[in-house]
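Dropping a structure here in structure tokens format, bear with me for questions.
With one protein chain held back, the other chains of the complex are shown just where they sit.
Right, subunit A next:
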Amino acid sequence: MTGRPEVSSALRAALDAGPLATHQGPYFGEFGGRFVPEALIAALDELDTEYHKALTDPAFGRELARLHRTYTGRPSPLTEVPRFAAHVGEGVRVFLKREDLNHTGSHKINNVLGQALLVKRMGKKRVIAETGAGQHGVATATAAALMDLECTVYMGEEDTRRQALNVARMRLLGAEVVPVNIGTRTLKDAINEALRDWVANVETTHYLLGTVTGPHPFPEMVRDFHKVIGEEARAQLLEEIGRLPDAVAACVGGGSNAMGIFNAFLDDPGVRLFGFEAGGRGLSNGDHAARFSGGFPGVLHGARSYLLQDEDGQTVPSHSVSAGLDYPSVGPEHAWLHDLGRAEYRPVSDDEAMDAFRVLCRTEGIIPAIESAHALAGAVQLGREAREWSDEPVLLVNLSGRGDKDVATAATWFGLLDDKAVEVQ
């Protein structure tokens, strides 16, 4: 047994400087910042001020907690999955944090409700958002309907085709969905278009950014709206087994669900943190979204972080079977945790993720989002080394979303549609 993980001198220095869990922007080590047009600075300052005012206003906290209790369905359950764990490794216990059971089907609603309440406080009437798979767009359209806000969602044309059902969901909820038909026509280009809309309409419009990327204060604020995930899971595990987990695993696209579950454990160096990126079809051929394995520090969409870029600094298109992980950059706090050695980031291939997807369906009766299946596949990878950590290792995995939206992709992947079914479609 090797026991506790090593703590590097850089991590020791960071921990000594203050709790990691409450670290504030604009910088996370050498990452983060505000690389945006001057036109947006006044709005970012206003948001930063309003956000910190709200944090100290008990009425804001009460209202958000009430919405989470009565609308989101929090606390989300913690489920032990022994039949799945048997595939991870003998003697390993696996617990899933069930963000898939939230209203709208993923963790995204945590951040969206928080920001929507801020929008009301700022007196703005319109929100815009970007979306890849459609989960954040659906969550934003939902909050906009609930709080009577005008809502425009930008989505790459390619993604509107892949996720037609989510386009219909957003429109049912009253949102305008704008397909973006320039560049790679995916999430990255949807963010560009949302930023252009924001520059033009910033005085009346809030950009409801969906992950822990972007200019300050977004990475810090979105993390804070999601940290409830880890706080609940920590308390639930202590209640259930009387100790902290050996490791926490989450998938990392922009990185919001991972920051949400990591946050409550950042200052416990005995808890190993693992982020699983989209390894796609393989790192060697470039068809992936593994920023920490195949990227270098650079600036995209307002923040300095790890980035898939070519030798000129042009953004390189990413690939993943899961639209939600298909993004060439990653939140700056993850870049910092990576460099400090506080969290470890590893690629999971499309094949590994889809295998784990199927195992969870068949062993536990839970259909996960393909994004979350990357975290499950990560747990399977960890199974091999987990027995070196303790006699009965405990893995906490964030099941960030449910797989309803992915049924068509999975059915095609596994060849589940017979000819007749295809005809009916």
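Assume a contact is a pair of C-beta atoms (placed from the backbone, for glycine too) under 8 Å apart; a residue touches a chain by one contact, two chains touch by 3 or more; residues count from 1.
Assume contacts and distances are computed from a predicted model.
Not shown: a single chain whose UniProt protein name, out of "(Fe-S)-binding protein", "NAD(P) transhydrogenase subunit beta", "Tryptophan synthase alpha chain" or "Phosphate transport system permease protein", is "Tryptophan synthase alpha chain". Within the set A:T315, A:S349, A:S372 or A:N398, the residue that contacts the chain not displayed is A:T315. From the options A:I128, A:L173 or A:V202, the residue with contact to the unseen chain in the full assembly is A:V202.
Within the whole complex, the absent chain has one touching residue among A:L55, A:I182 or A:A235, and that is A:I182.
Touching the missing chain, out of A:A13, A:A42 or A:A65, is residue A:A42.
As for the chain not pictured, it touches subunit A at residues 33-43, 45, 182-183, 188-189, 192, 195-196, 199-203, 298-302, 307, 309, 311-315.
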